[in-house]
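For this depiction, one protein chain was excluded, whereas all remaining protein chains were kept in their positions.
Chains: A, B, C and D, in written order; residue numbering restarts at 1 for each.
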Amino acid sequence: MSPVQTMPPRSYHIGKDDLGADILEVAMGPHHPSTHGVFRMDLKLDGETVVDLKPVFGYLHRNHEKIAEDITYPMSMPFTDRLDYLCGMTNNWAYALSAEKLIEIKVPERAEYIRVIVAELTRLVNHCLLIGFFVNDLGALGTPLLYALREREKILDLFEVLSGARMMVNYIRFGGVRCDPPDGWLKECQRIVDAFPAFLDEYETLLTENEIIIARAQNVGVVTREEAINFSLTGPMLRASGVNYDIRKVDRYGIYDRFDFKVPIGGHGDCYDRFMVRMLEMRQSVKILKQAIRDLPEGEIMGKAPKIFRPAPGEAYGRIEAPKGELGFYLISDGTPIPYRFKVRPPSFVNLTALRHMCLGHKVADAVIILGSIDIVLGEVDR
Amino acid sequence: MAAIDHKGVIRQFPELEWEASSGSLILSPEKVDEVVSWLKEDPAYRLDYLSCVSGVDYLEKEVKTRVRNEAGKMVFKTSLSPEKMEVVYHFYSMEKKTGPFILKQRVLSRENPVVTSLTPHYGGAELMEREVYDLFGIRFTGHPDLRRILMWEGFQHYPMRKDYVPPNDYEYEPTPHGDVLERARERREELEGQSP
Amino acid sequence: MIVAFYLLALIAVLGAGLAITLRNVVHAVFSVLLFFSALAGLFLLLLAEFIAAVQVLVYIGSVGILMLFAIMLTTNVVGDPNRPVQSRGWVWGGLAVVALLAGVLLPIISRTGGQSPTPLSDFNPSVKQLGLVLMDPYFASLGVIALLLTAGLIGAVVAATGASEADQAKTVPENRPRFPNN
Amino acid sequence: MSLIGKGILKGMGVTAKNFFQSYYRKERLPTVEYPEEKATINQFSRNFPFLLYDGDDPVDGMRCTACTLCERACPPQCIYIIKDKDENGKAILSPRIFDIDTSVCMSCQLCVEVCPYEAIRMDSAFELSNENRFEGLLLNREELLKPNAYYHEIHPLEARETDDRMAAKAALAEAKKKARQKRARLAAKNKPPPGLKKTPPTRKKPPQREKSE
Partner (left out) sequence: MNNYFDLKLVELGRWIEAFFAHYPTLKLVVHLLLCTLPLALSFMGAFAFTTWLERKGLARIQNRPGPNRVGLFGLLQPIADGIKMLLKEDIVPERSDKLFHFLAPIMLMIPAMIGVGFLPLGDGLHALPLDSAIIFFFAISSLNTIAVFMAGWSSRNKYSLLGGMRAVAQMISYEIPLVLSAVAVIMMAGSLNAQEVVASQQISSWVGSGNILQEFFGRILGWNVFKPWGFAGFIFFFIAALAEANRSPFDLPEADSEIIAGHLTEYSGFKYAILFMGEYISAFAIAGIGVTLFLGGWNGPVFAGLPWFVLKLFSLFAVMIWIRGTLPRLRVDQLMGYAWKFLFPLAILNIFLAGFYHFLERQWGTAIAMLAGWLFGFGALQLAAIALSRLNQSPTIRSKRVYQLVE
């Protein structure tokens, strides 16, 4: 059996740059305060400037796809919460959407509206958390992060009342949602959504015009339009580079075409634009939430799903606009209740391809921020 | 999201095989570069965004197909579908906002499956193809640096293949299920056997 | 007072001696700094506070750190121990020091007659005195020194910037011609 | 004052506001200091499953009939059921062993959805620390069994719904049995049937799926 190879601490001086000073190889390793989980960057530094960068991950690899090939379709729904553990609801919805492509199930109106409400709440949680971590990497000792966590607590309490758990929600089923929101829930949700813009204004006065953030984040990690499309970037990273591609508008999945909301587009494609695009997206999500809560219809919440989910042989690729980008599920079924192939297309894994391109030529401090602006969650990257 | 009609491609490359069941275009490794660059530039398609690269592994399997035999009665005919490995590419067009276009590269041999890489055309495919290589063992010619991405370098097998037997190194944990216990017992004898 | 003087003199000699003999360059620099601080102590004993302050500020604060920066750019700092110091130079060095000592210092010491230091009662160590003296008789020399220093500074800046454009473009690999310009 | 810059001063203003308001506004100081004051656990939160029993005697009041549906539906396969047999080998509808390995269970609540007999529910107690990593976390039947009153206490709303559903089902079964008896009495009164025995409608057997290797 191959013994688990322990990585020897490799810190040796290799190569020389022209000043005769050595090129330093630094492994910004799995235990690094600002790599958002177990993610390692092998940096080659000339002084402070990054000369080469190799992302190394796989420390949190549980082979989610192999597990899914042993259990039935509904049984792997709780596992999707563990993919991007910050937004459980959108993972569930993506999986439910692609499974509903295998077997056509009519999802009732009320369930569609609840799905939109829960997905947009997750988007708020994800974006304000990300901005907190991004500014924390910049060095502000946790103050913005703790404001974001304070707001996140309120929304997580909503999820706990609705689905029973704060993060591992396991709430959306094929053809609808698991249970109806209790009576006080909608009033509470309305109160939190109405209070959110006040928090956003406070967040913006604290962060957007801050000269130090402007100096540190602008012109750092620039990705042009063509590079963004070529690197298959999706989500806020793509829109920060000026490409108008939001799957809610393109695919019109669920009932997103009934809500009027805008898509913020950045101009320069640098870290500051990604930060600002996420700020503006939060405002749009609040707009959607207001409309969705206002005209949430009555009615039952679960479509006529078959007792045993046994799709006809075939394949389906369902995708949604998760807060981090395009989250897709590619399912191949061979007629049995167990999926033949279960492939997850995680947004942060693909967005990492552009990391090396963005970091070359910048300083070590910039490499940290660029990683922070990509918004990776290792549960999703390593699957 | 308007779906893409594949007839234009068939007209352009008549020798390609279009698999109707999964609605995907089957490519042989040498024709890949030409077709992909055409798909990227052609005004009708403009497939500039490669969304997802996934590997699929098919073992040898009898397929029972209902066919009407000469006596006009439906009867099951079992045919042997060969073992094959596929790399499935999902394309979208960001410019024209059109639907998924599926492209497959099929390889029959399981010992040394080789496929041409799309990284020269699409930068985004680099990590995804490395993952397919890491989990399925499909080599990609033309890939800038083909290394394992999720498993550690010393790992020998390809975990996502259907015939992969997971290593028996469960640490001993007395959970109620029979098979885990029994595997752990095997493991313990094996360890005692080795240790002096 | 006397004890303090001999103590500081001993530290100074020790620091200077160590600076020469130590193999590790960084240790040598630190012993030089020790020497400078002992010198500053001696100035304090002479009640020349301003000179002691300037000695600490200029020599330890910047010249010492300048030496450390220079070391940072050299490659092997620790010096490889297997190359023993076998140059025969220290014998002649010692002789030269003794000759210098006898030839120059002894006559000076003998002329001062070696009596105890004069009582410093009437001397008030205020900086104002120093300032005034600097201004009227020695103003010209102050101006010349100032000019010299600025010339040196500008020369250093030109030498430094001259090199930095070239090497910045080189270390960044070709596939990223644009270098963020903020 | 472009020396320091307006953005920084405004940011400092926000932090100062937070500093002073945290003294008098509850919303600015949401910390719950855990051991002294406990946050109220809302009635919908779920942690680990537990078995329900009616009446006072846990074993025979148990609702679970060991149909092993939940064992099959559990994604991480952490439920372990062995059917009970009385002395002459006839199977009784209750589990002799019903273990849940809480170190493996991921509290996903699929077992509650699948159970046809409302026998398993999710508990919301979270102080379950234990000194033994293996046996301590392997809850056996006795530790899992909790009275219906406890269920009403932790999830009042859900408990009431379950009881109404159980009552309705019982009433339905009652009505069906009475109807069957009446029909049987009628049939017996009109003419004794030559020997045709109407087979009672058996419950559709849940599809037996082989344990996947």
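The criterion applied here is as follows: a residue touches a chain if its C-beta (ideal position, glycine included) is under 8 Å from a C-beta of that chain, and two chains touch if they have at least 3 such contacts.
Computed from a prediction, not measured in an experiment: that's the story for all the values here.
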Practice item. Give me the visible chains that the unshown chain touches, in label order. Key: A, C, D
**Study point:** Of A:264, A:361 or A:379, the residue in touch with the unshown chain
**Key:** A:264
Point to revise | Sole residue of A:141, A:198 or A:312 that reaches the chain not shown, by the stated touch rule | key: A:141
Revision key, fill the gap. Missing-chain contact, candidates A:155, A:228, A:276 or A:320, resolves to A:276
Check your understanding: What residue numbers in chain A mark contact with the hidden partner chain?
Key -> 11, 24, 26, 32-34, 48, 135-143, 146-147, 150, 206, 210, 212-216, 218-219, 244, 249, 262-268, 272-273, 276-277, 280, 284, 363-366, 368
Review point. If you put the missing chain back, which residues of chain C would it touch?
Key: 26-27, 30, 33, 49-50, 52-57, 60-62, 64-65, 68-69, 72, 125-128, 181-182
Practice item. Could I get the residues of chain D that touch the absent chain, sorted low to high? Key: 2-4, 8, 11-12, 14-16, 18-19, 22-23, 28-31, 33
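By our rule, only the chains that are shown with their structure count from here on.
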Review point. If you tally contacting C-beta pairs, which pair wins, A-D or A-B?
Key: A-B
Point to revise | Centre-of-Cα separation between chain C and chain A, whole angstrom | key: 58
Study note, to complete from the structure: Expressed in whole Å, how far the mean CA point of chain A lies from that of chain B is 25
Review point. If you average the CA atoms of chain C and of chain D, how far apart do the two points sit, in angstrom?
Key: 80
Point to revise | Residues of chain B that touch chain A when the two form their complex | key: 1, 21-22, 48-52, 54, 56, 88, 90, 94, 97, 100, 102, 122-128, 131, 135, 148-156, 159-160, 167-169
Point to revise | Interfacial residue positions of chain A with respect to chain B in the complex | key: 1-5, 7, 57-58, 61, 63, 65-66, 227, 229-233, 243, 245, 250-252, 314-315, 317, 319, 326, 328, 330, 332, 341, 343, 345, 349-350, 352-354, 357, 382-383
Exercise for review: In the complex, go through chain A and note every residue touching chain D.
Suggested key: 70-71, 74-79, 143, 147, 150, 153, 157, 160-165, 168, 170, 178, 182, 202, 205-212, 214, 308, 337-338
